[in-house]
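Removed from the display is one protein chain of the complex; every other protein chain stays in position.
Naming follows writing order (A and B), and every chain is counted from residue 1.
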Amino acid sequence: MTSARRLTLFLMMAPAILWLGLLIVLPHVEILILSFSERVAPRVYQFGFGNYLEFFTEPLYWRTFARTAIMSILVTAITLLLAFPIALYIARVARGRVKAMLLLLCLLPFWVSELVRTLGWMMLLRETGLISYLLRATGLATQPVELLYNDGAVILGLVYGGLLFMIVPLANALESLDPSVVEAGYDLGGSRATVLRRIVIPHAMPGIVAGSIIVFMLTVGNFATPVLLGGKNGLWFTEQIYAQFITRFNWPQGAAFGMLLLLLSSAIVWAGLRLTGQGLGTTLRQA
Amino acid sequence: MASSNDLDIVNVTKRFGSHAAVEDVSFSVAPGEFFSILGPSGCGKTTLMRMIAGFEHPTSGDIRIRDRSMIGVPANRRPVNMVFQSLALFPMMSVGENVAYGMTCRGVGRAEADERAARMLERVGLNGFGHRQVTALSGGQRQRVAIARCLVLEPTLVLLDEPLGALDLKLREHMKIELKQLQGTFNTTFAYITHDQSEALVMSDRIAVMNGGRFEQIGSPRDLYHNPGTPFVASFVGETNRWRGAVSGAADRGLSVRLSSGVLAQGRGDAKTGDALCFVRPEAIALAAEAGALQILPNRFEGRVSAVLFDGANSSLLINAAGFDEPIRAVLPQAGPLAGITVGAPIHVGWTADAMKVFAA
Partner (left out) sequence: MLTKRAGFKLATAFAALMVAGSAQAAEKLRLLTWADYAPADIVQQFTKETGIDVEITLSNNEEMISKLRATQGAGFDLVQPSQDRIAGPQAEFGIYKPLDLTKLKSDLFIASMLAATKKNTTIGGKVYGVPHIWGTDGLVVNTKAAPAVADYNDLCGAAVAGKASFRAKRPTLIAFAFANGMDPFAAYGDAKAYSALMDKVGAKLAECKKNVKFFWDGKDQLLNALRTGEVVAAMAWDTGGWKLNAENPEIKFVAPKSGALGWIDTFAIPAKGRNDDAAYKWINFNMRPEIAAKVAAAAGNFTASNGADKLMQGKLKDQFAESFPKAAIDNIKWYPAVPAGIEEIEGKVLDRLKAGS
């Protein structure tokens, strides 16, 4: 009887284990092994840490990573600032159909691929694009304005792509806040700012952290948006990995960069969790 | 005109669209008074309380606290604090922080706020609970935190919105007494809303009975119980027998009513003619094994016990009597010859004319 039940349990778990094993663990193990092989001659490789040393000794690489990480944190912060009022409105003000409509509106851009969304931004921002045209038409600019190919455009595109992933966990967290708790906050003399700072934000904290982790990880690992909107200056760390794998044929180096991206961005998330005093468990439940 | 009251509600009306939740309500609450608003759910009492707290705004009328109009004053600037039905403790803060919250909002320094919070917790019997999480408290303890959080701000008026609703019966009985004592100790004015007449009767100095957005009657618990002004108050406050009938003529210092089943009964009331409602409290009904014992009562009937509803001190009997379409409810005597009465036993019932209130239907 118990063995039959154990078998049933095993059979039920099998897809999940297979999925984890084949799609997540195995490739990473392979990448990890690959990252420790150093090329000594054509078709001759040996075990070594050279690929990792390369990252720390070549300023180009760790600077690119630092730049990517800092910009990703910035993107996460901006996304949070923009998403918070939207989530607050969806969770606490909107009701019924309006609420469903708003969530749908947030979801809508994700029905087209990331590439198409990014190309859409290119259409708007380019020198001969809509915004430049409007600026000239309204007399705010006398010459065509190039809004593309700079960090601002990259941040804009990444924030746009991250918004939904911030709004959903935030709205979830805010929805569970008892309205009378907010009223009690006012009733006992709290101003809007006090209620927001001491009651609403602490309550939404697991949602804030969950959304921030998702957006940060998506942003750090993004490829198309920085490549297309960043133009000549926005070298993203993922481009570095792509370059190692595809244009340099240096798989071990690319693998090492991939592992470093995973480790360093995880470290940043961990640091963020420690700073905000949140446990990973509560955060995951919120997400 | 100057008023010495803590709270004056002057002709307040609140409309949501075409529906009037509160209609032309006026009353005053004196300093130190425990004032209850009693009514069934949906009667408008919560809306009224939220207007006093500042979460809703009256369509017309004035709300004055210590003679200062509260119209246009936001909730966080009113000298009024509220104990919510759900208590609404801040789950993200400790017990001490919950109590200190209001003081820090008013600019009291952190250290002083903490100290005053600790003293307040001591006064409500939660000494040393400051660092606990609110989720780790029992129902009664949470109740006390919610009240302490208000009282520490020394408000003119504390509003309580059915705060005992979520508690189990035993604790509720206990908290009734405790609340009353707390109010006495702090000598703070309480405005309490409830749909539970027992809570209102036990704790209040005065009660307003509310129905359909209006006040039916304001008075002391005794007054409401013994001299209900309207049929609604008579039936809503306390247990009662209720029969329909028609006034058939004036009797000695009162009225004679012909009940719908044909029996004549003597009572007192304002109704002069036409359809009437008659109310008699179960405890006002005298019981006897023989008719002779009830000789002096104007209303005397004979019947049989149809049910014994045993509930300790609140036990009652249902008696089927000829001429009554509904059984007569009477208090079950716990001592004397009738203490052991059983279903089916013949019995005589009777009551005075004073005990029967007659209202025009």
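Couple of notes before you dig in:
Following the convention adopted for this analysis, a residue touches a chain if its C-beta (ideal position, glycine included) is under 8 Å from a C-beta of that chain, and two chains touch if they have at least 3 such contacts.
Everything numeric here is computed off the predicted structure, so don't read it as measured data.
For the omitted chain, the shown partners it touches in the full complex are A. The residue from A:52, A:89, A:223 or A:245 that touches the chain not shown here is A:245. Only one of A:35, A:51, A:64 or A:278 touches the absent chain when the whole complex is considered: A:64.
Against the chain not displayed here, chain A makes contact via residues 42-43, 58, 60-61, 63-64, 67, 126-128, 146, 148-149, 227, 231-233, 235, 239-240, 243-251.
We adopt the following convention: only the chains that are shown with their structure count from here on.
Per the touch definition, chain B reaches chain A in the complex via residues 53-55, 74-77, 80-82, 84-86, 88-93, 101-102, 105-106, 149-150, 153.
Put simply, chain A touches chain B in their complex at residues 178, 180-181, 183-191, 194, 198-199, 202-203, 205.
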